[in-house]
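Omission of a single protein chain aside, the complex is shown with its protein chains in their original locations.
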C-alpha cells in the first residue's frame, strides 16, 4: 500500500539512501500547466539542511518530470516525478544495520518482512515525504483554480505555545511560527535541545479556505476520516484532530454546535466538516508529532540476534521533526481535498450542478 | 464509499428509519463457525434503550444471516447480515425535514446530494454503526483464534476522569467506566445533564492484546493510519490518538522512546505501532467524541430556503453519544486488525513463515 | 471480490437456495427516479421458467428496495436490493452434495475454500445474475438520460446462425433471435435437445448506441478491458470479442482500419473502441457461452473422498444457458458504461467541458 488517494492517486517509491525516490500521479485532470521549477519552492520549505535547526542533508532535490506532461501541460496520463539521491552518506548508518533503534521502524519492518534496508531508515525514512510535497504542488494548483487555498503553521513545540497568531510571519521564520516575537526564544530552545542531544515533539495546524460544501464521502471515505489517515501516514504522527478535536470531550452541546444563519455559520468548532462532508467553512486539522527517536544519547537496545547492545545514533537528525512537517501536512491536506473533489464530481457532477448554497464563514 | 476494509470488506447500507439496515462482508476466511445468537451480546452492548442514560429506541436488532454461512460455518462467499427497523417513529422527525439542525449532517448532505432522507438522520444516523458491531463479531472470532483480544472502556465524560482503572468492572456499569466507585457520581451527572437538555463529550480508549509484530502496511495503509480513519468514520468523532497521542508533543525523545530488551519493550508510549507496523505490544487507541448535537434547547437555524427558523430537536437523543461508543470503537479496531492480518498474510505469508520474534510486553 | 465497478459499485450476495439474494449499489448518482415495478420487466426477461425452453424455477423475483431511495428518488447513499428465494427445492440437489459435477464449480470451490454450499450450486449458481440485471435497471436509466441505449440479441445457438437481422423481432421470441422466420426451427431444435438430455452453447451480441467519445480508462481500465472482465464474470462464458474480434486475425490492416471522415467513421470494425476509449461509434461486444454442464445423461465422476461415482444431475436445467443470457450481457454492458462515465467525469469533468467532437456513425 504505497498509493495514496482513490481518484487522484499518488504512488511513491524509493528508500532514503537508494538511487532515487519518486512518485507516479495517476488520475490527474488534464490541462494543468506545470513546470519543473514549480516544485522547487515547496520542496525547499520541507527540505532538510534549511537551517541549523534541521538536519544537515544537503541536496538540491531536483524534480525530473518523466511522463504525463506535454509542452508544459498535464495530459491526463500518469505523471512520474523522480528525484535522485545525491547525498547518500550510507556510512552514517552502517554501524546499526543489525540493531533496532528504539522508537524506529527498524524492528517492525524486520518482523514484517524478515529483511530491511538499513540505509538511512530505508523506506521508513521521512525522505519519502518529499514526493508527497511534490505531488501536492500539482494538486494545489488545481485547487487554487477552484478558489481553494491550503496553509499551515506550527501550533506548539514542546511546551511552547504561540502567544499571538499572524499568518503573515509564518513563512518568515524557520519554525513556521505564527508569533514573530517568540522566534528568538525558540532559537535558543532548539540550540539547548541540540546540545543536550535530546529531542521534543510538536503540533502542526493546517487549514483549507474556500472548500465548497459537499466534498467528502460518507460513511467510510469521510473527509475527516481521509484527513486522519493522511496525517497519520506521516512519520512520527501520534494524533489527529478535526476542529476542536479532543477539546470537544469537555464541551457541552450548546457550546460545541455551530449555529447557522442566512449569513453563514457563527462559529467553527466542527472544523468545517459535518457528517464527513465539508460545510463550506474553513477545514481545520491539527496534528501531533512525537519527538525524534534518533538521539545521540546512548540507550540500551537489542540486535537481530536478541543480544543486548548499546545504541548510539550518529548522523543527521532534527531535534524536532515537527519543524519541517508543516509543508508535509499541507501537502496531505491538498491531496485529500483534490481526491475528494474528483470523487464528488464523479457521483454528483460539477459544482455548478448542485443547488444554491448558504455561504459558510471561511475566516481563520 | 460505504465499504470499509481492503481484504475483509464490510459494505453497510440502510437509513435510520428505512425498512432495514444491513451489511455485506466480503473476503471473510472460510471455516469460521458463527450463529445468529452470537451477534446478540455485542449488539446489546451498543444498543440504544439499554439504560435511562441512552435514548429510548426499543428494538431487538435481530440479525438475519442471508448468505455466506452454510451449516453454521462461513463458506468464504459474501456474508450478508440484515436487521429490520421495527421501531421507526418517523413522526419524531417530520417537523424538521426542511430544516438544518446545527451540528448535524443535514446541511452537508443536502449540499452534496441536493436531496436527503430526513427520517431520523437517514444515512448519517448512528444507527449505521449497528452493522459495524455485527460484522466485528465475526472478525473478533477469527482474531480470537489467533490470540488477539479487543477491549475498550470510557476514559473521560465531560471533565470527569477515572480515578482508578479496573477492567473487571467496565462491563458492570452502563458507562463502560473502569472505576466502579465513580458510577453513582456519573449517574447523577447524566441525570442533571438530561434535565438541563444539554449534552457533553466523551473519550473512549480501546486496546488490542496479542497482536503479533508485523501487521500494518507502510506507507499509506499504516496500521495507525487505518485506525485513525476507522475511528474518524464513527459519528461525532473529532480526534484520534495512538499511544501517548497529543501528550507526545510536550515529551522529550528520551522520555517517549520505548526501550527494547531481550525480554521485550520496557514501555509503550508508541501504542504498539512503529513505522505503521505492529510491534507485538498492546495496540492503544484513544478517541474523542463531541457532545450530541440534538438538543431539546431551541436554537436559531436556517431552512432549505435560507429562512431563519427556530430549531428544537425532539425525539430520542443521548445526552452523551460517547456512552455507547465503546463497543463501536472496539468493532472498528477489530475490523482494522483482521484486514491488516489478511493483507500481511497475502504479501508475507502466514505468521509461521516470519522469523523469530522478540516478545513485546502486552499488559494493560 | 463480489463487487463490480469502481465508482458505480455493485456488491452482490446470496446463494441459489439460501434465504435471499441481493445487492448493494454504492456510488449511484443522486436524483434518479426509480420504483420497485421498474425492475420487473428486465427480471422477467432473464427469469427462469419463462418458457418451456428454460428451466422450471417458478418465482416472482420481487425486488425490495431497502435503502438509498427516498420518495422514489435515489439519494446518493447505498441502494440495497433484496430478492427472497421462495422456491428453493433443495431436495433436487441433496443427492450430489458430496459429488463433483463435471463442468461445474463444485470441485473448484471445494478446493479453494475447503467447504461449499451444495444447494443449487450455492454461490456459483446463475441465480446471482438476477442482481446484476436489477442493478443495471438503475444504470440504464441514468444512461438513457444521456442518450445511451443498450440492446442485445442471440447471434448463434449451437451451429444455427441468424439468416437475417431485425431488432424489432428480438423481444418477440423466447430466444432473443433477430430472425423471426427461424423461430419454429429453433423451437424444434431445443425440444429435440431437451429430449436427448444434452445441451448446446450459444453466442450473444450486445451493443450500446449513443456512447460519447472519451469513455474508458487507458491503460488497465480500458473500456474494452472492463467489458471483457464483465462478460467473462458471467457463468459459462468462455470468450469475449470487441468489434470484429477473432475475425481480425485473418484481416489485413487496410481492411480492418475504420476510415474517418468529417461525417464520421465509414465502418466499425473496432467495435466503438480505440486505445481503450470509446470513439462515439456503436460499442459492439460478442460473448461465447459454453453448453450447460448439468445433464440428465449420466457420467463418471469423483466424490470428495476421491471415489469413482456415477453422476446424474436431476432438477431444473436449461438445455442452452445462453438463451437467457442476453439480458445479463446487456446488464454488464450498462454497468461498465455507467462506471466508465463516472470515472471520465471525475478526471475530465462533464461532457460539456471537452472540446468539439467529430460525430461517429452510430448505426448497427
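Each chain carries a letter (A, B and C) given by its place in the written order, and its residues are counted from 1.
FYI, a contact is a pair of C-beta atoms (placed from the backbone, for glycine too) under 8 Å apart; a residue touches a chain by one contact, two chains touch by 3 or more.
All of these numbers come straight from a predicted model, not from anything done at the bench.
The undisplayed chain touches these shown chains across the complete complex, A, B, C. Shown as candidates are C:29, C:68, C:162 or C:213; the residue that touches the absent chain is C:213. Residue A:80 is the one among A:47, A:80 or A:274 that touches the chain not shown.
Of the candidate positions C:79, C:270 or C:283, contact with the unshown chain belongs to C:270. Listed residues C:40, C:73, C:97 or C:229: the one in touch with the omitted chain is C:229. Among C:26, C:117, C:241 or C:330, the one in contact with the hidden chain is C:241. Mapped onto chain C, the interface with the missing chain covers residues 1-4, 6, 12, 100, 102-105, 107-114, 123-124, 128, 156, 158-159, 198-203, 213-222, 224-233, 235, 237-246, 248-262, 269-271, 273-280, 288-293, 295, 297, 299-302, 306-308, 322, 343-344, 348, 354-358.
By the touch criterion stated above, the residues of chain A touching the omitted chain are 1-3, 9, 11-15, 18-22, 24, 26-27, 30-31, 64-68, 70, 73, 75-80, 82, 112-117, 122-123. The set of chain B residues touching the chain not shown comprises 7, 27-30, 76-77, 218, 342-343, 345-350, 353.
Quick note on the criterion: only the chains that are shown with their structure count from here on.
Seen from the Cα centre of chain C, the chain whose own Cα centre is farthest off is A. Distance from the chain A centre to the chain B centre is 26 Å, each centre being the mean of its Cα atoms. Under the contact definition stated at the top, the residues of chain C that touch 2 or more other chains are 27, 30, 76-77.
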